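To start, the structure itself, in structure tokens.
Rest of the complex left out; these chains stay put.
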Amino acid sequence: MRSKLFVPGARPELFAKALAGEADALSFDLEDAVPAERKADARVRVAEFVGSDPVRMAAKVVIVRINAIDSGYFQDDLIAVARDGVALLNLPKIESAQALLAAIGDIERAEAANGVAEPIRLLVNIETPVALAHAAEIAVAHPRVAGLQLGLGDLFEPYGIDRRGIANVHAAMFAVRMAAAQAGVFAVDGAFADLSDDAGFSAEAGMSRRLGYIGKTCIHPRQVALANAAFAASDEELAAARRIVAAAQSAAQQGRGAFVVDGKMVDLPFLKRAQALVAAAQAHA
Amino acid sequence: MRSKLFVPGARPELFAKALAGEADALSFDLEDAVPAERKADARVRVAEFVGSDPVRMAAKVVIVRINAIDSGYFQDDLIAVARDGVALLNLPKIESAQALLAAIGDIERAEAANGVAEPIRLLVNIETPVALAHAAEIAVAHPRVAGLQLGLGDLFEPYGIDRRGIANVHAAMFAVRMAAAQAGVFAVDGAFADLSDDAGFSAEAGMSRRLGYIGKTCIHPRQVALANAAFAASDEELAAARRIVAAAQSAAQQGRGAFVVDGKMVDLPFLKRAQALVAAAQAHA
């Protein structure tokens, strides 16, 4: 999920184009991108589209961001979109394990009502200072949590924190990454608002990739190629990873645990990382 | 409170000059700047001055830093200075919510004894590693807490942590800022010891401002202008904020939630930030 394209739920004319594009994941939004008077229509249009044959047959991760628990739209959103074909429900404004578990209770009821075959997994947004402090607690609270998504706009703007300060961005990214790692779930990077600043997008994506994030949210189709490039391993990284995997096989045959590759001492954690890189490259090849 | 000038309580000859200066806030110190044999005199002189007509009529935030709870001076400090006219009591060496609540009990008794009209709000120093770990817990513990102040000297020096390392400074600043944001209180930056290093002062002030701190402590009057400059919005920032506020009005009339200004997608958190910048500029104009 290198690129996760944001698709406004109130603009169904964009759906087919998004599906035809290069994004690894599509995230249909029922929340902030949809004004109050369009909420009902948007959820019907999104539900219809994500249940359609072209989407079911596409190799895309299908995500729907629903409205917050206390928004007044949450239950109706669930009844509409907690359905087979949705890989991840994206939950905004979660600030505690307790709030998450309450939401999951509602999701279970909606899935039962809809006859969903398999529990839908959750992508939980971490987008307030309180949520950031509780991010690990939220991530470990329930096995439905598949990943955490960092939301820097909400985390920084109301508090006057400058997102152009890369140290600011890094500190928030690191905290969410460690919380996700504690729970063994993935972390995915949020949106980058400046549509004209490709270098800024790529810099932020590079930073999150170096922190082990799996991909970045795109709010415009032109950002998709940037994200796909940023989260792909370079040829050099791949070659180094392959040398480590090969050396590990030799070392194992010789009964040794640690060994040196390219002048670096390699032991188990390095080997696991190399194996993961090689496997990811094969998946996208 | 862009600039918060530190005024040693044992040097009453400096009080009038501080009052006449450009600092937004004056912080009279009864703690580290006052040797043991001057404590009694200093608290009388500070109480006298902050209760005087020139101070009451000045547009300054009046702060008094009192001695720590376990210092042996705390109760006498409170009886002397927990009085109308003091906007903020600055509490040093608080390390837990429990310690804060104990201090507040004493403050309430002193206010009752002094017939204080309105509870005095608190500026709590975060200046030890234990306090940093508990900063959010401290900030949310009581509605009297108005803000947190980062104290890097005490936080870093005893542990051999180099303050010239800007990554070190940023990590501590970010932690205190997030704790304050969790509680919805302000964060204000601490002192910068090197009186001859204006560039260093401004760099640190710039870093805390980009983290949404409201101002910086000055230990010499010459630092006041630097702080006032660092925490003022630039003309460019203000102009951008005004464009966002104007565009929001148009968008609202057209029933749209998110909109693009200067090539950036703007939604609610960005709008709130812009509105706050415009309001702050008007307050200082």
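So that you can tell them apart, the chains are marked A and B in the order they are listed, and the count of residues begins at 1 in each.
Simple rule for what comes next: a contact is a pair of C-beta atoms (placed from the backbone, for glycine too) under 8 Å apart; a residue touches a chain by one contact, two chains touch by 3 or more.
For clarity, every value in this text was computed on a predicted model and none was experimentally measured.
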Full complex, copies of the single sequence (shown: 2): 3
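Just so we're on the same page, only the chains that are shown with their structure count from here on.
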Angle of the C-alpha superposing rotation, chain A to chain B, to the nearest 5 degrees: 120
Centroid spacing, where centroids are CA-atom means, of chain A and chain B in whole angstrom: 37
Partner chain A, residues of chain B touching it in the complex: 136, 166-167, 170-171, 174, 177-179, 181-182, 207, 210-212, 255-258, 260, 263-270, 272-273, 276-277
Complex interface listing, chain A residues touching chain B: 32-35, 37, 129-130, 132-133, 153-154, 156-162, 164-165, 167-168, 171, 191, 193-197, 219
